[in-house]
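Every protein chain except one is present and positioned as in the full complex.
In order of appearance the chains are A, B and C, and numbering begins at 1 in each one.
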Amino acid sequence: MIAKIAILGASGYTGAELVRLIATHPNMRITALSADRKAGQMMAEVFPFLRHLDLPVLQKIEDIDFSNVDLAFCALPHGTTQAVIAALPPFLRVVDLSADFRLRDPTEYAKWYGQPHMQPALQAEAVYGLTEFYRDPIRKARLVAGTGCNAAAGQYALRPLISAGVIDLDSILIDLKAGVSGAGRSAKENLLHAELSGGTHTYSAGGKHRHLGEFDQEFSALAGRPVQVQFTPHLLPMNRGILATTYVQGDPATIHRTLFDAYAPEPFIEVLPFGTLPSTRDIAGSNFCHIGVIGDRIAGRAVVVSVLDNLTKGSSGQALQNANLMLGFDEVAGLMLAPLFP
Amino acid sequence: MIAKIAILGASGYTGAELVRLIATHPNMRITALSADRKAGQMMAEVFPFLRHLDLPVLQKIEDIDFSNVDLAFCALPHGTTQAVIAALPPFLRVVDLSADFRLRDPTEYAKWYGQPHMQPALQAEAVYGLTEFYRDPIRKARLVAGTGCNAAAGQYALRPLISAGVIDLDSILIDLKAGVSGAGRSAKENLLHAELSGGTHTYSAGGKHRHLGEFDQEFSALAGRPVQVQFTPHLLPMNRGILATTYVQGDPATIHRTLFDAYAPEPFIEVLPFGTLPSTRDIAGSNFCHIGVIGDRIAGRAVVVSVLDNLTKGSSGQALQNANLMLGFDEVAGLMLAPLFP
Amino acid sequence: MIAKIAILGASGYTGAELVRLIATHPNMRITALSADRKAGQMMAEVFPFLRHLDLPVLQKIEDIDFSNVDLAFCALPHGTTQAVIAALPPFLRVVDLSADFRLRDPTEYAKWYGQPHMQPALQAEAVYGLTEFYRDPIRKARLVAGTGCNAAAGQYALRPLISAGVIDLDSILIDLKAGVSGAGRSAKENLLHAELSGGTHTYSAGGKHRHLGEFDQEFSALAGRPVQVQFTPHLLPMNRGILATTYVQGDPATIHRTLFDAYAPEPFIEVLPFGTLPSTRDIAGSNFCHIGVIGDRIAGRAVVVSVLDNLTKGSSGQALQNANLMLGFDEVAGLMLAPLFP
Partner (left out) sequence: MIAKIAILGASGYTGAELVRLIATHPNMRITALSADRKAGQMMAEVFPFLRHLDLPVLQKIEDIDFSNVDLAFCALPHGTTQAVIAALPPFLRVVDLSADFRLRDPTEYAKWYGQPHMQPALQAEAVYGLTEFYRDPIRKARLVAGTGCNAAAGQYALRPLISAGVIDLDSILIDLKAGVSGAGRSAKENLLHAELSGGTHTYSAGGKHRHLGEFDQEFSALAGRPVQVQFTPHLLPMNRGILATTYVQGDPATIHRTLFDAYAPEPFIEVLPFGTLPSTRDIAGSNFCHIGVIGDRIAGRAVVVSVLDNLTKGSSGQALQNANLMLGFDEVAGLMLAPLFP
């Protein structure tokens, strides 16, 4: 079977990444691409690296014939997505890559995003898209809400540990290093090459980053009581990749074994040997997540380092993995591309 | 059919690139990997980005059982390759990525590489591996000599123009910009990140770069008389990619049409619309070559810009394309991966 | 004596570079900084790297008290500069860093900049600011027009050769590699880190780059007859630096000696030994220009490679050098800072 795919918001990095991945997917064909301000253009004009592909012309969303679509990826900006998805045909399967349906509690949404949620009924229907932990609901879902890329990196390090009760819940600290493509393709002075290359700085520090809403929701649900983590993201002069250095209190060997066992059956999550820590270079361009654990010289403390590509496992690859489940395809179809190194 | 593949010299960048590409090839399986100094190690130790693959342990070449190999890629250093290939079983198909068999005339080899050729009989057997122009001989070859990566970039820009007689042969000038992975993985002070990032310089300028031997051989053969081009390579702070800016005298529109027509049937060579010039970012990690043509304000002068990834279309991708032909597979098998951007 | 300095347009890279250089200048004090849209802000908010300096608050130009200013640097966008300088007090010394007064012939200005020149009388007064070749007129000038950064890099390679008549005038070709800070600080998609890092492409190719107007004007004047060069700029993933690879026909040794002799007395222009070519890394952050010459294997052809920092010797350093002359200071005052490496 070949599923017909629409990508809404194809002129951004996550939209282009979806096209890149679907290009070698055996069971998917792209039948519609939207980009409101660039409607009428060819994808090859907007992203010349995709010029070898035979793709539909960019359209406005309202001009798409959704009767010819089995599943839509929605890669639109936060905030505007709710109305767009509400206006789609109610039968259409949707994988959303925005933040609009990640937080189950509309109050939390309003707190972190600064505006009330306008589609609480749709929110109630949405399944949180961290594939390895929501596989069954995702298989049956009509609407899946992709996770934040930083939120994914942190959760892969921590969820099995919280579930297993092997770490202290009140001293979790995530120091995260993120590449710049996570900030998107919009023209901003602070994202210029001349501003970013050759240096680093924090952003949204002090507990203000919105992905904390996801951490709070997920970790508290797992623990059965409120859990708050400390989280400081840094922007690095690299295009792809996230490295999350997660500091926890617990027995390092137990922590490693817990992660190793939890992810043993997973096709995309690799837990390295104890004491070996990963590099973002080894997962760039792929759907893999590498995780390493080391004990500190201070007894009872461990460092868990997780890396993933923000555009792949952190967003578009995750979205495709979820779509595979929703459409009954092999979960790894189109996703076994090796990383690109050097 | 599944062909059994050996990669000799798997601990360098071109060896690893071969593994990356073959990982999703439908008709090839890697049965042997060699790396003399790292024999006994797992590929995942030498290249952690390949750790998701089930690969044979690294061996010394002399320990490989070649009865279990249909084709060997030889990704060894220049100079040492001749003896290695001479010692391989005589029935074994070989795609060599070194410079050892590129120059048909041993005198030219001695001139450019500073030592006599030790295997002139093997040299006589070798087919030059620029796929699009040697397809039939490659199909029948036992030994194919991969081209220089810079030599490929320049030839894609120029061969159809020389063949068609639409440019002046005595004023060809190639100003080339190359990424650093072309220099390999050996530890040298001048390849350190601190030395290279954020700047540029020429190398092997003044007509000293060895790929000139290939230009001389191929262009003279095409023209039926000696042709010498001027060639200045520059090293750029980027890991992958070559951009060759080729200056020619002739009618720009004719030049564009000649290239467009010549490459129309080619799956990997894309000639852009007249006046549009390519970027290395749009082919990184892929087997594509993009070519653009523009006329200068000075009448009768044109600029041809060609880009390719030195590790893919410039070496390992080319090698795989040639191996596909030698083994009777679809020429593009394993090679339709989209570039990685950003 | 301490000269009182105003910098108009202090929120761009060339404005900030002027502040950086003047910070250690023994004879200058900054008494006014303008940035229309950021008026009222501190320089440390706009450029935190300057926060250790005691600087005036940013103002609108119309709020500056020019009775307290001896010389103004004008680092404003092309096109708007003419009106601004026309409105300044007529006694005020001005060093302009825009393109508005570089072309002596208003027809040429209209041709390259697409709009008529509005201040032809001021243009008649302006002295072209390539210090080493206009030293005496600059000393007496009220208005100096800074050169294009690319135009400077090309002229340093070529002027002595044209003057001495040692190269063919009809086959000059400049292939230039430029860092991204030359494109300024305005937020544009094509200048984002994610778009630029790790790759390269041409821009304004085919004889369309505006600095050709300067080449035409200057080289034709030197030669006493029309001279047109071919010029192809490339954008590189580096913040600072220009490398111009200039291809000429003539005797390489004569070319080297001509350049060596011409620049022997110059404090900022270093001609390397014959056969040695320079790197942009060796002049970054400084007012130095390094020039190297090599002969090609094809007799009668030479390659001249010149490097300079586009923000220093290519604009703000040049401007300061000119201001030193206009104010009677030591020409090198404030400009002997060593490059920054690595």
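In this text, a residue touches a chain if its C-beta (ideal position, glycine included) is under 8 Å from a C-beta of that chain, and two chains touch if they have at least 3 such contacts.
From a predicted model like this one, the values you see are computed outputs, not experimental measurements.
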| item | value |
| --- | --- |
| Full-complex contact with the absent chain, from A:G154, A:G241 or A:G314 | A:G241 |
| Among C:P278, C:G295 or C:G314, the residue in touch with the chain that has been omitted | C:P278 |
| Residues in subunit B touching the chain absent from view | 13, 180-181, 183, 185-189, 191-198, 237-239 |
| For subunit A, residues in touch with the removed chain | 171, 173, 175, 177, 194-195, 197-202, 205-208, 212, 228, 230, 232, 234, 236-241, 243, 245, 247, 275, 277-281, 284, 294-298, 301, 303, 305, 342 |
| Contacts of subunit C with the absent chain, listed as residue ranges | 13, 16, 19-20, 23-24, 47-53, 181, 197-198, 239-240, 270, 278-279, 281-286, 288, 290, 336-342 |
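Simple rule for what comes next: only the chains that are shown with their structure count from here on.
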| item | value |
| --- | --- |
| Centre distance in Å when subunit A and subunit B are each reduced to the mean of their C-alpha atoms | 36 |
| Distance from subunit C to subunit B - Cα centre to Cα centre, in angstrom | 39 |
| Rounded Å distance, subunit A centre to subunit C centre (Cα mean) | 45 |
| In subunit B, residues with contacts to at least two other chains | 197-198, 239-240, 278-279, 281, 284, 342 |
